[in-house]
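Only one protein chain is missing; all other protein chains are in place.
Read from first to last, the chains carry the letters A, B and C; within each, the first residue is number 1.
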Amino acid sequence: MDDWLIAIIKVVCIWVWVLLIAVVMTWVERRGAAMIQDRPGPNRAGPFGLFQPIADGIKLFTKEEIIPARSQKLLYILGPLLFSLPAFSAYAVVPFGDKIILGGKEIILQVSDVNIGFLFILAIGSMAVYGIILGGWGSTNKYSILGGLRSTAQMISYEVPLGLSLLAVVFVYGTFSLREISLAQQGTFLGFLPNWGIFKQPLGFILFIVAAYAEANRVPFDLPEAESEIVAGYHTEYGSMRLGLYLFGEYVNLVTISGVIVALYFGSWHLPYINLGAYLGPVLWGIVSFCIFFLKVSFFLWLFVWVRWTLPRFRYDQVMGLGWKALIPLALFNIFITALFIQLTV
Amino acid sequence: MNQNPTPQTGHETGDYVTVNIGPSHPAMHGTLRVITLTDGEYIIKADPEIGYLHRGVEKLGENLTYHQFIPITDRLNYCSAIPNNVSYEMAVEKLMGIEVPEKAQLIRVIMMELARIADHQVCVGILGVDLGAFTPFFYLIIQREEIYEIFEWFNGARLTNTFGRIGGVDADLPDDFEERWEELKPNVRKANEETEKLLTHNRIWMDRTIGVSAFSAEDALNWGFTGPCLRACGVKRDLRKDEPYCMYDKFDFEVPVGKNGDVFDRYKVRMIEMEQSIRIIDQAYKLYKEMPADAPLMARVPKTIKPPAGEVYSALESPNGELGFFVKSDGSANPYRIRIRPPCYMIYQAFPELVKGELIADLVACLSSLNVIAGELDR
Amino acid sequence: MATEAYNGGGWIATKLEWLINWGRKRSPWPLPYGTACCGIEMMCALAAGYDMARFGAERPSFSPRQADVLIQAGTITMKMAPVFKKIYDQMAEPKCVISMGACACSGGVFRTYSTLQGIDKLVPVDIYIPGCPPRPEALLQALLMFIKKTEKSHPIIHKKYSDLLVGT
Partner (left out) sequence: MDLKKRVEQCLGPESLVVAMTECQGDVSVEVPKRRLLEAMRLLRDTPDLGFDFLSDVFGVDNLDLNKPKKKPKKAEEGEGAEAEEPKEKGPLPPRFEVVYLLLCLERNERLQVKVRVSEDDMEVDSLTSMWKAATWPEREAFDMYGVRFKGHPNLKRLLMWDDFPAHPLRKDYPLEGQGEERHLIYED
């Protein structure tokens, strides 16, 4: 009974937390863009324009809902739902801290520590592509279809290097669970480096982050919604909150991806060279580990913004070329090297 | 679906889709429209349609007096109005046989080169935006605002300057021009530098622009290309050098040329031209300072302009290329016929050739690199 | 009568209206329909010097379904008119049209055969900006006027009643 209650509380908490980050993230993106581009950015809604995303949300909620006459209604309605629901559920297996002991009960800071965590993320992540392609197809608009097709090709192509680079991580740690991998990253590696995934898998990390940018449809891989080419891509025909779900789902995806990056490659809640968990009380450590994890995630979220306002956009065939001709061979090479290394050392 | 397409490239698979791009499309500058026949994303055929900003300028010119038409020329190439004004004024001056005082010519040069910088800045900025790099646009536009401030403080308008009069210019450069220019110059250079840092050697940028919509020099000449787009193809042709007007033969500047005539070369030519414009302004201002303070700014021009019957064509090198005005007079106070030879009109008609076989994303890049200004395209 | 209840300060309804209006006024996503010279000034207003994003007008939505404010900057010719009308029709309520510049307001200097003499012949215009072209500041002022206009609107009271309200 207690376990159930705790699980529900965790689900609600993590949901609110991710939602909150995603909301703040939209603000960070706008203000960050403004900062990079020498302009003030939104500053009228609330202090520093902090309530700007809320204003956008209210506006989108109260806007007239249009279902284009010639759209395929079921698919049109299903699209945003299929896009945003997986985005929200994928975070379930990503940890957000070590553990906390409350009332003599040990609570791990993760919604669910399933032993196939990776597979869950990959499976759920690939669901999002249905949201995009159905939305694009259901709109009956050529730009939408082009956007949907671009997105499908891109996401399916980049899922391969994503999965392959994850596979190398599995080789190293021998588990699919994100929590176990996080725990294994404590201490030092080779005596002087933090025992983080990035030092064991440097190539894998680069492959993963590139593929993750493509999966999240962010610049330089934002072709599905390339503004100057296909207007707004798959969500051209979407207005009101359906559009909101698409935009919002994107930011939630960013949070999940940043969480995975931190958990796999950046030592999760561990600080380098110091094991704070040994000095702090269990409750305090729970909170501190959460904060450390959050700070690391924030950095990667900021990286998304930073890259977006710095780089131009790839072309469609270049994206495909990069995926199939560069990333996948490199990922296979990475697996080979990792396997060889493990074979030789073990 | 077009059932009966004419396969022209190697991508024939049977089914083609007609995609209508524009006129309300973010990359189409509001008024252009291209109907493309695509195979997937490859363009089999592109058919540009123009006229969405046809405002009847030439007809309007026949109904206005010679002076009244100057403000209308502002609205042709609204990115850089001053070369349009000067080009028209030069045509009427040629028709009337007026010799413009040297000081006025120098002021014209300074202002035209400032306008050239502003025009190239917005062109490069928009090219970046269309390729997904938003930030350079903002860097460039800040400097452009400063140029606008100079314009505004010189003749009261930011964009539609109505610069000069037939026979000269109406006002001298204000006293603190030098101060302002010295302040502006490093900023323009810095913005250009930052843009180059962000774009020129960026691998994605190079992939997106090098080799895209390349055009050979012969084709370019055959299609009537002029200006940066022609120079990007490797033809060293610049009216400022070849048919010097406004004392351009007294300045030392280089005409940059490209090699392949692709998007990258057009971008690069524009970047270098900005630097050369800065050099020209420096030299022109030096010459200007040597002039006596009371040197005339206007030639002797009758109050009512009634050129003798005849017809002349006069052209200058606007930021986009050869901008010419053909003025035919019947001896009355209204022009009998004004024909504007806009540079991007000739360039844009080659658009189907430029984008054939490229991707939709390249169409966008190509279009912005041509710097098609609807105002002078449709007139 | 229902109107009396609202006038007397029906707290929930009025606060909800305040909230909705607040959201709408703080997030006017523009559809920048720049056809001519005014488009350049609109670009300046969107860019760093003037930065319309301060008022939340940050995300230029070129898809009319997503836009709240249609900024018509520049001439609409007869050839363009059907396109423009279509774009307006595709926008979702509540929508607002800002007619920027003399050409959009009245045809401007182009009193010719091919120019539409004012876009208000096609669509209802909420805010006119004079000038040829108007300065970016004028566009910002139009945005402020849009905010004022939104503050006075009644999104949840039925239109039949909102017209009867006093003091609005």
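Following the convention adopted for this analysis, a residue touches a chain if its C-beta (ideal position, glycine included) is under 8 Å from a C-beta of that chain, and two chains touch if they have at least 3 such contacts.
These numbers come from a predicted model, not from an experiment.
Undergrad: Please identify which of the visible chains the hidden chain touches across the whole complex.
TA: B, C
Undergrad: Specify the residue from the set B:171, B:295 or B:309 that touches the hidden chain.
TA: The missing chain is touched by B:309.
Undergrad: For chain B, which residues touch the unseen chain?
TA: 50-51, 54, 56, 58-60, 62-63, 94-95, 97, 219, 221-224, 237, 242-243, 306, 308-313, 315, 322, 324, 326, 328, 330-332, 336-337, 339, 341, 345-346, 348-350, 378-379
Undergrad: Given the full complex, what residues of chain C touch the hidden partner chain?
TA: Chain C touches the missing chain through residues 78-79, 81-82, 85-86, 111-114, 122.
The criterion applied here is as follows: only the chains that are shown with their structure count from here on.
Undergrad: Based on the touch definition given at the start, go ahead and assign the chain network to line, ring, star, complete or other.
TA: complete
Undergrad: Farthest from chain A in C-alpha centre terms, which chain would that be?
TA: Max centre-to-centre separation from chain A belongs to B.
Undergrad: CA centre of chain B versus CA centre of chain C: separation in Å?
TA: 32
Undergrad: What whole-number Å value describes the gap between the mean CA coordinates of chain A and chain C?
TA: Computed from C-alpha means, the inter-chain centre distance equals 36 Å.
Undergrad: Would you give the residues of chain C that are in contact with at least 2 other chains, written as numbers and ranges?
TA: Correct list: 47-49, 62.
Undergrad: Can you list every residue of chain B that touches 2 or more other chains, as numbers and ranges?
TA: Where chain B meets two or more other chains at a single residue, that happens at 25-26, 138-139, 142.
Undergrad: Taking the complex as given, what residues does chain A use to touch chain B?
TA: Against chain B, the touching part of chain A is residues 33, 36-39, 142-143, 146, 150, 219-220, 222-223, 226-231, 309-318.
Undergrad: What residues on chain C touch chain A, complex-wise?
TA: Against chain A, the touching part of chain C is residues 19-20, 22-24, 26-27, 29, 47-49, 51, 53-56, 58, 61-63, 65-66, 68, 92-94, 155.
Undergrad: Which residues of chain B touch chain A in their complex?
TA: Where chain B meets chain A, its residues are 17, 19-20, 25-27, 41, 128-135, 138-139, 142, 198-199, 202, 204-205, 207-208, 359-362, 364.
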